[in-house]
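For this depiction, one protein chain was excluded, whereas all remaining protein chains were kept in their positions.
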Amino acid sequence: MTVQGIGAPVRRKEDRRYLTGRGTYTEDINRPGQLHAVILRSPHAHARILGIDTSAAARMPGVAAIFTGADMAKDNVGSIPCGWLIKNKDDTPMAEPPHPPLVPDRVRHVGDQVAVVIAETRNQARDAAEAIQVDYEVLPAAVDTAAAAKPGAPQVWEQAKNNVCFDWHLGDKAAVEAAFATAHHVTKIDLVNNRLIPNAMEPRAALGEYDRATGDYTLYTTSQNPHLIRLLMGAFVLHLPEHKLRVVAPDVGGGFGSKIYHYAEEAIVTWAAGKLGRPVKWVADRSESFISDAHGRDHVSHAELAMDQNGKFLALRVATIANVGAYLSTFSTCVPTYLYATLLAGVYATPAIYAEVKTVFTNTVPVDAYRGAGRPEATYLLERLVDKAAREMKIDRVELRRRNLIPRDAFPYQTPVALQYDSGDYQSTLEIALKNSDWAGFESRRAEAKKRGKLRGIGISTYIEACGIAPSAVVGSLGARAGLYESAAIRVHPTGSVSVMTGTHSHGQGHETTFAQIVADTLGMPIENVDIVHGDSSKIPFGMGTYGSRSLAVGGSAIVKALDKIVKKSKRIAAHLLEASEADIEFKDGTFSVAGTDRSVPFGQIALTAYVPHNYPITELEPGLEESAFYDPLNFTYPGGCHICEVEVDPETGVTEVVKFTAVDDVGRVINPMIVEGQVHGGLAQGIGQALYEICVYDKESGQILSGSYNDYTMPRAEHLPSFTVETHNTMCTHNPLGSKGVGEVGAIGSPPAVINAVIDALSPLGIEDIEMPATPQRAWRLIQTAGMARAAE
Amino acid sequence: MYSFAYHRPVSAAEAEALAAKAGEARFLAGGMTLLPAMKLRLAQPTDLIDLARLGDLRGIKVSGSEVRIGAMTLHAAVAASAEVKRAIPALAHCAGVIGDPQVRNRGTLGGSLANNDPAADYPAAVLGLNATVHTSRRTIPADSFFRGLFETALEPGELITAVSFPIPERAAYEKFRHPASRYAVVGVFVARTGGGVRVAVTGAGPCAFRATQLEQALAKNFSPDALKGIKISADGLNSDIHAAADYRAHLIGVMARRAVAAIA
Partner (left out) sequence: MPTVTMTVNGRAVSGEAEPRTLLVQFLRDTLGLTGTHIGCDTSQCGACVVHLDGLSVKSCSMLAVQAEGAAVTTIEGLSNGELQPMQAAFREHHGLQCGFCTPGMVMSAIDLVNQNPTPSEHDIREWLDGNICRCTGYHNIVKAIKAGAEAMAAGGKR
C-alpha cells in the first residue's frame, strides 16, 4: 500500500468543488434560449380524464407550448419500459400495462403526469399550469397493499386481474412442506415493511436540448446511469438512435436508487426540446418529488420457520405481497423477487426455503429499488422471525443464531434459493459485534437506565446481501432485459497522466477518489495525475451505471482489467526500450526494470514513447496507450455482517432514542476505509430512519399522500441519530480481481431489524413482543398503554 | 408563488395606511410561515407590507415587573438575551426551541403571534405568562388574543408592536417536538405568579389554550404529583399521522408534569 493507493484513507478529490459551491448539478446548468417546463399532475389517485382545456392557459404570459398525452401519442411516443420480465408460477408473463410519459385518458396516482406547460420562466409556467382545466371523473382507488388483490378492490388496470402484476415463487415447496411436517416447533410472524420515500437531497431535474444543425439531442439529467436512460428513452420511448442522443448526468446529489429509473419528465423535456427547437428545463419541487420519485419497500408478509428441538432451522416458508404502485418502474419487478426471495437464507444454513411473492398494482406512486432493494425486506423478515423463534424456543437469541450460521468451511455455499455464496465469515462478524457493543455488559446498562425511568433494550441482526449485479447470463435467464457488466477505458496521455472513463456513476460514493486510488496504486503515480470521467454518454464507454453496490465490484474490476492491458502493452514497450525480453520486465512503483539488473525506464517515459514512437517496435505494436475493458462478473458478491443496536424508550412519551449502534461488516477488499465508513454511516441512518422515523402514508380511501413534505415525512436529523461504532472484518470476494464486495447498501440492510429487535427487547418487560416500523413515539406509547391496561386487568 | 405588490414602509402608520389601501394585504415580519405558504401557493396576498424597516418594533426592555419585547425582535435575540434569561428564563428557552437556528434568525415574536399557527411555541408563553399584546391601536390581554385556528383578535390592518410579559416567580416550557416539522406536537408553558398558576398548551388544539383543570390542581399543590391521575379529554384536540388526539391529550399531562418538576 502506498499513501494514496489501495487501502489508504485518501481525502476525496471531488470535495474541493463541492465545498466551494462549484459543483455542477443539473439545476445549475442553463442553456441559451432555455424554456422552463412545469408538469400538471393529477390531484386524484384514480380518475378518468374526460377533457383537458388548455386554451386559457395557452394565452397566459410567456407560455411557449402546452402538451398533453394526446400530443405525444400523435408523435408515436412510446411507453416507458420495465427492465425485468417476471413470470408467474404457471410460466405466463407478468401483466405489463403501458406507461406513457403523459397519460392520455386515465390518471392512476396522485402526481401522475397530465400535461406539460413550457414557458419563458418557471413562475409563468406554473401560473399557466393552474389555468388548465381538466375534467376528471373520479374513480375509486386501490391503495392498500394487503387489500389490493382482494375481491371487490378497485381495478387499476384491466390487464391485471385482481390487480395482480404477477404471482411468482422460488424454492422447493415439497421439501419445505416435508420439513414442516416433521418440525419440533414452528414460529410464525406477520410483518409489514413500511413504504419509504428515498429523498435524495437534490430533487430530480432534466434539461433537454435539440441541435437543429446536427439533429442531435442532449439530455442533462439527475441520473445514476446515463447510458441506461439513453437506451430506454432512445430505443423505447422517443425512438431516437443512440448516436443522435447524448445523456449527461453531471454532479448528482444523491440517488439511493431513486435516480436509476427512466422517468417521464426526461422523455418529456427531450421530446419538447425537439418540438420547440429550444432547450427545455424541468426541476422538481420537493413536493413534486414526493409524488413522482419512485418509492421503496412496501411489503406485507407472512413467514414461518420450522425448527428441530435444538433450534436448528429446518425450513422457511414466506408469502409476501409487494406493492409496485400504478406503473412498472424500471427495476420494480426484480426487487421483490430476485433481489428479495433469493436472500431469504440469510447467513443461515436453512436447508429448504419456499417463497411466494404476489405483486400488486395500486393507485400509488410506482415502487422500485431504494437502498438495499429487496435485501432489507428479506433481512428484516428473517431477523424478526429468528428473534421471535428464540423467544418461543427459550433459546438465547445469539445462541440460536450461532447454531444456525453457515460454517466458515462451507464456502462456496449453495443456498436453497438459487444463490451461491463465495466467501464469508459470519461467526467472526457476529463475535466481533458482540464484543464491540459490550453485549455481555448490557444488563447493567438496562438496570442503570431503569433508575432513570427509561426502558433500555438491545437488538441484534445478521444479514447477507447479494450485490455487484451481476452475471449477465444469469440475470438474463431470470428475465433481465439488459446485460449487467461494466466498462472502463483508460487513456494514458503522452506525458503520463491518466483519464479513466467509467460506465459507473458517482453521486456521493467518491469514485473519483477510489477509482483513482486503484489506478495510482497499479501504475505507481500520484493520485493527482489520475482523473475519473463519468456521467456523459458521449465521453464514456457504454456502461450500466451505479446501483446495487456494484460500482467497485463490477466497475472497479473493469478498471483493473483495462489496467492489466495497459501494463501488458507498457511492458512490451519497455522491453523494446531496454532491449530485453518481455518476460524479464518487472513493473513496480511506476518503474519498468529488467529483472536482476539496474536497467529501468519510468512509466512516464513509456507513455511518451507510445505517443512519440521514434524508437518503437512499430511492426509489432500500435502506437498510443489507451485500453478498454468490459467486465461481466461470474457471480454476485456477498457482503454480510452483524449489527447491534441499543435503544432507550421513554415509557411516558413512547420516544425511542438510539443510544448506541455497532456495525461489523464484511465488504471484501477495502480501497478507501474512510469512504467505506462513510457509506456504512449513511446506510445506517437510512436503516434507522426506516425503523424509527420514516413512512409514506396514503389515505386508504382517497389515495392522497399524507406524508407529502418534510413537515410530515420524518427525515432523520442529526439529533435523531447517535455516533456509530463501525468496523469491517473482511473476507475477499473470490471471483473478481479486487476481492471487493460492495458497501453502499450494507448499513440500510442490516440495521432495521437490529433497531426493532432492540425496541422489542426494551418493551419486553411489559409483555410487548411486536411493534411495526416505524416505531414512532405514538406507536410505542399505544402498545405501552395497552400492555398497562392488560396488566391492570390481570 | 403568485405575484404581489411589495411595500417597505418606515413607520407603523405608513404600514397601516398601505394595508388599508390594498386589496388583500399581509404584513411581512420574519415570513417564516407566510413565505413558505406563499411558495406552495396556499396564500395569495395582493400586497406584502414588509415591516423590516420599522426599527422601533425591535428590542427588549426589562423593568422590575415585566419584560417588554418589540414585535419585530428575532427569536434568536430573545433566546440569547441575558436580560430575558435572568428575568424569565422559560421565555428565552421557549424562543430558543422554535423551529431551527435559521428560523430563529428570521422569525419574530409579532409574526408568530399574528399568524397564530396551532403548533407555534410563542402563543403558549404569551398565554402562560398572561402577557399583554400591544398593537398599533390598543392593548389586548393574552386571554382574549388567541381566537382559533390561525385566528386572533387582531383587526384587519392592525399591527402588533410589542408584547409585555409580567415576570413570574417561576416558569417553564416543555415541548414535545414534531419529529418531522419541529413544531410543537404539544408544548406546555407553566407559570407560577403571585396571582396563581397558569398552564398554557400549544400544538394540541386549534390554537393555544389554558388547561384550567391542571391549573386548579396546581393551585392547590404545586408539584408534579398533583397532576398524576388527571385525565385530559381528547375532545377537540388535533389529530394527524404522528399524533392522534388521545396521544396529544396524554402528552399534555406528561409535558405539564415535566414543566412543573423543573420549577417546583
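Labels A and B are assigned to the chains in the order they are written; within every chain, residues are numbered from 1.
Here, a contact is a pair of C-beta atoms (placed from the backbone, for glycine too) under 8 Å apart; a residue touches a chain by one contact, two chains touch by 3 or more.
This structure is a prediction, so every number in the text was calculated from the model and none was measured.
Asks: In the complete assembly, which of B:Leu40, B:Ala82, B:Leu149 or B:Ala219 touches the absent chain?
Replies: Of these options, the touching residue for the absent chain is B:Leu40.
Asks: Return the single residue from A:Ala200, A:Val247, A:Val357 or A:Ala610 that touches the missing chain.
Replies: Going through A:Ala200, A:Val247, A:Val357 or A:Ala610 one by one, A:Ala200 is the residue touching the chain not shown.
Asks: So one chain is hidden, and I want to know which residue out of A:Val475, A:Ile675 or A:Val743 touches that hidden chain in the complete assembly.
Replies: Counting the whole complex, the residue in contact with the absent chain is A:Ile675.
Asks: In the full complex, which bits of chain A touch the chain not displayed? Write them out.
Replies: Output for chain A: 11-12, 14-25, 27-28, 123, 199-203, 251-254, 256, 285-287, 507-510, 674-675, 677-678, 681-686, 709-711, 715-719, 721, 723-724, 747.
Asks: Tell me, which residues in chain B touch the chain that this view leaves out?
Replies: On the side of chain B, residues 1-6, 8, 28, 31-32, 35-36, 38-40, 48, 50, 52, 76, 80, 99-103, 105-106, 181-182 touch the unshown chain.
Quick note on the criterion: only the chains that are shown with their structure count from here on.
Asks: Chain A to chain B: how many Å between their CA centres?
Replies: Here the centre of chain B sits 43 Å away from the centre of chain A.
Asks: Would you pull the chain A residues touching chain B in the complex into a rising list?
Replies: Per the stated touch rule, the residues are 123, 126-127, 130, 287, 652-653, 693, 697, 706-707, 710-715, 720, 776-778, 781-782, 785.
Asks: Which of the residues in chain B end up touching chain A in this complex?
Replies: Touching chain A: residues 1-3, 40-41, 176, 178-181, 240-244, 247, 250-251, 254 of chain B.
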